[in-house]
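Input: one structure, supplied below.
What you see is the complex with one protein chain gone and the rest in place.
Residue numbering begins at 1 within each chain, and the chains themselves are lettered A and B in the order written.
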Amino acid sequence: MRKGLLYISLILVIFYSVGPLLWQLITSLKMDYELTRIPPLLPENPSLVHYIAIFKGRMFLRVIANSAVVASLTTLFALAIGSLCSFGLAKLATRYKALILGFVLSISMFPPIATVSPLYLVIRSIGLRDTWWALIITYTTFSLPLTIWILTSFFRELPDEIYYAARVDGCTPFQSYYRIVLPLSAPGIFATAILVFIFSWNEFLYALTLTSTQASRTIPVAIALFPGIHEIPWGEIAAASVTVTAPLIILVFAFQRRIIEGLTGGAVKG
Amino acid sequence: MKRSEAATWFIAPALLLLAAVTIYPIIHVIYLSLHRKLLIFGISEFVGLQNFLFLLKDGRFWGALGNTAYFTALSVSGELILGLALALLMNKAFSGKGFVRAMVLIPWAIPTVVSAKMWEWMYNGDFGILNYLLGTKVNWLGDPFWALHAAIMMDVWKTTPFVAILLLAGLQLIPPDLYSAARIDGAGPFRLFRHVTLPLIKPMILIVLIFRSLDAFRVFDAVYVLTGGGPANTTETLSVYAYKVLFQTLQIGYGSALAVVVFICVGLIAIGFIGIMGRRVAYR
Partner (left out) sequence: MLTKFPLILLLCLSLFYCAACTKTPHDGEKGSDVTIVFTHGKIPGDYEQFKRILRQFERENPGIRVADRTLPSSTDEQHQFYVINLDAGSKDFDVLSMDVIWVPEFAMAGWLRDVSGLLSESELDDIFPGPLEAVTYMGKRYAVPWYIDAGLLYYRKDLLDDIGAKPPKTWDELVRTARLITERSKGIYGFIWQGKQYEGLVCDVLEYLWSHGGNVLENGKVVLHSPENVRALTFMRELIVRDRVSPEIVTTLVEESSRHIFGNGRAVFMRNWPYAWNIFERDGSPVKGKIGVAALPSAAGHPSASTLGGWQIGINRHSKHPDAAERFVRFLTSRESQKTLALTVGYKPTRRSLYSDADLKRQQPFIASLHDILLNARPRPVSPYYMMMTQILQPEFSAAIAGIKKPSDALMSAERQVQHVLGVRP
């Protein structure tokens, strides 16, 4: 009896969580004339017209490519710069450790709206506006607090003895970082990578202001501003939403354990 | 010692980048907020604190501040209650845990813009599925009372997974012996929760509160895409207002002043929470 209640609540929870997405999926399969009618809930003739429509122009592919490149490179840079910093904080003698970590954490609290306009002016003056680099530099920086915070706690869990042993064997600090600490913290690094990737894939405000054409426009902006003077292609928006959410769902299913580690690692261990 | 010299080289790149991309803009935005700067007309003059004085008389600013505070308070408490319930549920023994967790995480992973579009569609007063399922005729996004609550409900849906996952981690740290001991003393489920669970996950709740409050106070994309601030600015938050002033009417000076105010508010909230938590947030 109690088990039954538990499973019923679990089913309700799952329905609540994925229901909206499911509805978007159903919407994306409806023909235009069915979109604004309810009932029926389900499409009479499920159709892929909206999916075909969004992939017909090259615009959408280009936007996906922009997002993929920006998010991957951001992940790469954030991990490289962040892990170096975390290594320095966790394994090397550093003065002002607590101060630096506090500073890094406080930066994660900066409201984006406060930095977006000066950042925009700077990016424009160095000629990077509407390029991938505008977003990559910005996202890398704003991912650093999270990266440093998680990785520092992961690195600290590695016993110092390993590090000392490597130093005695003649490794420079960088070699011991690269050869010993990094490989041993692979799970932590991986967890961080997923979080940074998802953050960069989803970010909206900076992308909205720093990009303006499909040369660098990313997915969230493209979805928010689907082209049209009067007509709004709801079916296509639904199809696009489902398409760009699919990779994230695969990530979540494949790596939910790592994601949870990353999320809790960032908060709990701090 | 040599080691600390090396440490500088490891830490410096990150700090330099942070300074260049976050600290410099903050200083610049404060500088801009002291100017009257209208981009399109090429006007730029120093006006001291005039923008801030004007802000005190700006009804729209106070409205936006009120909306933001209300949004933060309601959505954070909603997420906390729902997240706690979800965490307690997921902490029970059942098969398919990984699957359920992944399902629960989905709203968190979906881009906010996509969720806003999804909910806008569901909230449609004419053919939206929400009214259909509930059998109501609520004008979700067009009614001055409902619109802000609709935005809050969406935010709760989107961020409850994050809260639940953190609280679940907190729950899993509680030693099971504590429960059995309390049960032997004759504590019912409610008292168990009240006297064992709650005190033990209190630190985690505080951490969640600080993260979520700061996030909710900065809310931009959810509202910007869902309602654009309407009707009658009843859903306009500080970030949305600042964005409109900065980028739609291009009053860079006044918009910067608004942005500075958001910055100050967030800082005050953070300091407040850290005060409450004592030194718990300080790195171990």
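In this section, a contact is a pair of C-beta atoms (placed from the backbone, for glycine too) under 8 Å apart; a residue touches a chain by one contact, two chains touch by 3 or more.
Source: prediction; values computed, not measured.
In the complete complex, the hidden chain is touched by one of B:A12, B:L39 or B:V196, namely B:L39. Across A:I54, A:I113, A:A193 or A:A207, the residue that sits in touch with the chain not pictured is A:A193.
The omitted chain makes contact with just one of the residues A:L6, A:L25 or A:A68: A:A68. Annotation for chain B: contacts to the undisplayed chain at residues 38-43, 59-60, 124-126, 139-144, 227-234, 236, 244-245, 247-251. Residue-level contact of chain A with the missing chain is found at 33, 35-37, 58-59, 61-62, 64-65, 68-69, 72, 75-76, 79, 124, 129, 182-183, 186-187, 189-190, 193, 212-214, 217, 222, 225-232, 234.
FYI, only the chains that are shown with their structure count from here on.
Residues 1, 3-4, 6-11, 13-15, 17-18, 20-26, 28-29, 32, 86, 89, 92, 94, 98, 100-107, 109-119, 121-122, 126-129, 132, 157, 161-162, 165-166, 169-170, 204, 207-208, 211, 214, 217-218, 220-221, 224-225, 238-239, 242-243, 246-247, 252, 255-256, 258-260, 262-263, 266-267, 270, 281-284 of chain B are the ones touching chain A in the complex. Every residue of chain A that touches chain B in the complex is listed here, in rising order: 3, 6-7, 9-10, 13-14, 16-18, 20-21, 23-24, 27, 36-39, 41, 81-82, 84-85, 87-89, 92-95, 97-98, 100-104, 106-107, 109-119, 121-122, 137-138, 140-142, 144-145, 148, 172-174, 177, 198, 201-202, 204-205, 209, 219-221, 223-224, 234, 237-238, 241, 244-245, 248-249, 251-253, 256-257, 259-260, 263-264, 267-270.
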